[in-house]
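Note that one protein chain is taken out, while the other chains of the complex remain in position.
Up next, chain A:
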Amino acid sequence: MKDNVSITGTAHSDRIHDSASKHVTGAADYTDDITLPEGTLHAYLGVSDVAHATLLDIDYTDVLATPGVIGILTAEDVPGVNDLSPTGRNDEPVFPTDLIQFHGQPLFAVIAETRDIARHAAEKAKINCDVLPHALDPIQAQQAGYPHVTAPLKLERGDVDGAFETASNRIKGRIAVGGQDHMYLEGHIALAIPGEDDDIIVHSSTQHPSEAQHMVAQVLGVPSNAVVVNVRRMGGGFGGKESQMNLFCAVAAMAAKKWNRAVKIRPDRDQDMTATGKRHDFVIDYDVSFDAAGRIEAVNGSFAARCGFSSDLSGPVTDRALFHADNAYFYPNVRLESHPMKTNTVSNTAFRGFGGPQGVVAAERIIEEIAYATGQDPLDVRKANFYGGKGRDITPYHQKVEDSILERLVEELETTSDYRQRRKDIMAFNETSPVLKKGIALTPVKFGISFTATWYNQAGALVHVYNDGSIHLNHGGTEMGQGLNTKVAQIVAEAFQVDFEQIKITKTTTEKVPNTSATAASSGTDLNGMAALNAVEQIKARLVEFATRTWGVTAEEVSFHANHVFIGKDILTFAAFIKQAYLARVQLSAAGFYKTPKIHWDRAKGQGRPFYYYAYGAACSEVTIDTLTGEYRVERTDILHDVGRSLNPALDKGQVEGAFIQGMGWLTTEELWWDNAGRLRTHAPSTYKIPLASDRPRIFNVNLADWSENRELTVKRSKAVGEPPFMLGISVFEALSMAVASVANYRACPRLDAPATPERVLLAVARLQAEG
């Protein structure tokens, strides 16, 4: 019996997403679907229509005269501290008092009986201000002498200046890398319900309930224990709901307390896109020296980022750009500096990869430059510069790369994608095709896993076993579609050896697990899976102790298997055993905890081990471009990605595919465009173009490196999967570049800026044709 039966939803199986049947029937509740308490009011933000100005006063007469309007909320209504800065820099007011810092900045909120009334009324305020000159991008900001929003980072190793003095070959260049809107399908939203004393409950779509809780407490001027933040699920997050939701939680909470009624706030898509932050765009200046074979000798890089008006998470984001400016390549001598520039734009924030992708794009541009300069296949230049070999394993931040599997991974992908032959075929095609041109590129990814703020690398979980044997699972992570709840429940099911269906996965709430970290940095499963496992192990230890004591057996004679517990010669169902344990007064609940070992980071020195381990991957993409219009199509993409020992191959593959398409979108059609007045004109899906089904590669082969196993003791030897595959989209960007290069016989690096819209592709083609 014992060997023939197993539980459902075990670890390492293709368990479907726990909410899948609710998704497809429309029964899954998002924050906007929650039944409202009687008398709920609705809030809507009023925003600025200038990018930079001294705020003199706002005339609310017409707003307040609108039937159905209850009142307005301004900076004067903040009972506590008027600041939402997630890093405590006090530079991000809920509502400003005297200075407007970007076009679309929230200045006040209207509270009304319906959302429609509040929204219309918010347009009626008369804002009186003295307009100031503005700077929209990092270069304008540098020229105007704007400050950094947060301290820059410098990473340095080796003798950079010396290496450049003796350089055999040297190239300097610049690449502009655009930002990206998250375009989660569910926008920002919060519903606040006031309670007795200082109490307030906030339902929100946030990746960071604990921070939302602390921010609401800070803004209300009450202790954190008065505030509960709940999130059942999000309709996508991608980093956009790590800190940006705090504003909506704070406004709803302040209004709820002021009028003692429940208050919901939901901006429309345009306001969501204009009033909340995005991926940082960068202007990167690089300087590289290399030998005749294309081996890098030294790299000097300067990374200027559009951070927006406040620091938000720009410090750690621009730091991570530097951490990944090496991608998979060893730089013998290196100096990297970030310039987190203040600009009169919305404050940029976290987005899948958290600055890392921008760093990786720079590394791949350097590789491309060397390849065109030396006349080599870029893949050969990549391989020649991979980490590995004696003395070639130290990163610019002085962490050793000890777990690289890139050589094997890239080798496998090169074979399965038939890269070499196809590249030859493509070059032959390009010679005979006057209008359509093809390109192919195989690019690797190495991505560091852990929050670089070391203290975030902790997590908690709360597991109850009820006396009927059913299990209640709660952890500090949030579900935004990635399948975190499913994976953690699989871990718990396997540890208890009960069917997946026995486990109830509950909403994330600050009432059950305190002081959680954002579900971010790909860390959700690594941290919360371990914390849940820790809780299960505590309960199991008590159960085993109870069994040995009651049945008079050794611990080795007690085992959990397939919904049963084996005790000596006895076999009990899990439920029956639990009932007995309950009657014997065994504690059937435990709080689990986990903190990532081995990591440390000294930012001032630029040295340490910020990452517990690395995740790896590689993608090979082929594109065709139309040299008359710049339009293009991705013909084929092959991916081999490393998730260690996958907890759920189906969900992990879904993450890899989705991340690739999102990364491809970032570098192709997703363009953020501000006009000269500082107004974002690509502010909804009608103007901001994320990939469609018809944009995905015509042939799309995605595989997990099933032989990989995390060398570190992560949960079940798995690896994080959220962010790393995002950078596989760079293969499309590089393939486009090769197709463009073909019009000048691959003599020059096309130096495409990102996103490579059809326009950028055509204008690059025209430039190369003109240069001959």
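One rule holds in what follows: a contact is a pair of C-beta atoms (placed from the backbone, for glycine too) under 8 Å apart; a residue touches a chain by one contact, two chains touch by 3 or more; residues count from 1.
Here is the rule we go by: contacts and distances are computed from a predicted model.
Novice: Can you pick, from "Sulfite reductase", "Magnesium chelatase ATPase subunit D", "Xanthine dehydrogenase small subunit" or "AraC family transcriptional regulator", the UniProt protein name of the chain not displayed?
Specialist: Matching "Sulfite reductase", "Magnesium chelatase ATPase subunit D", "Xanthine dehydrogenase small subunit" or "AraC family transcriptional regulator" to the record, the invisible chain is "Xanthine dehydrogenase small subunit".
Novice: Looking beyond the chains shown, say which of A:Ile171, A:Ile690 or A:Ala744 touches the absent one.
Specialist: Only one listed residue reaches the unshown chain, and that is A:Ile690.
Novice: Which residue among A:Arg89, A:His120 or A:Lys258 touches the omitted chain?
Specialist: Reading the full complex, the residue touching the unseen chain is A:His120.
Novice: Have a look at A:Asp77, A:Asp137, A:Glu156 or A:Glu186 and name the one touching the chain we're not showing.
Specialist: A:Glu186
Novice: Per the definition of touch given earlier, which of A:Ile16, A:Ala75 or A:Leu99 contacts the omitted chain?
Specialist: Touches the omitted chain: A:Ile16.
Novice: Extract the touching residues of chain A with respect to the undisplayed chain.
Specialist: That gives, for chain A, the contact residues 16-17, 19-30, 32-33, 35, 119-120, 123, 182-187, 233-238, 268-270, 432-436, 480-483, 624, 626, 628-633, 650-651, 653-654, 657-662, 669, 671, 673, 675, 681-682, 684-687, 689-696, 700, 702, 757-759, 762-763, 766.
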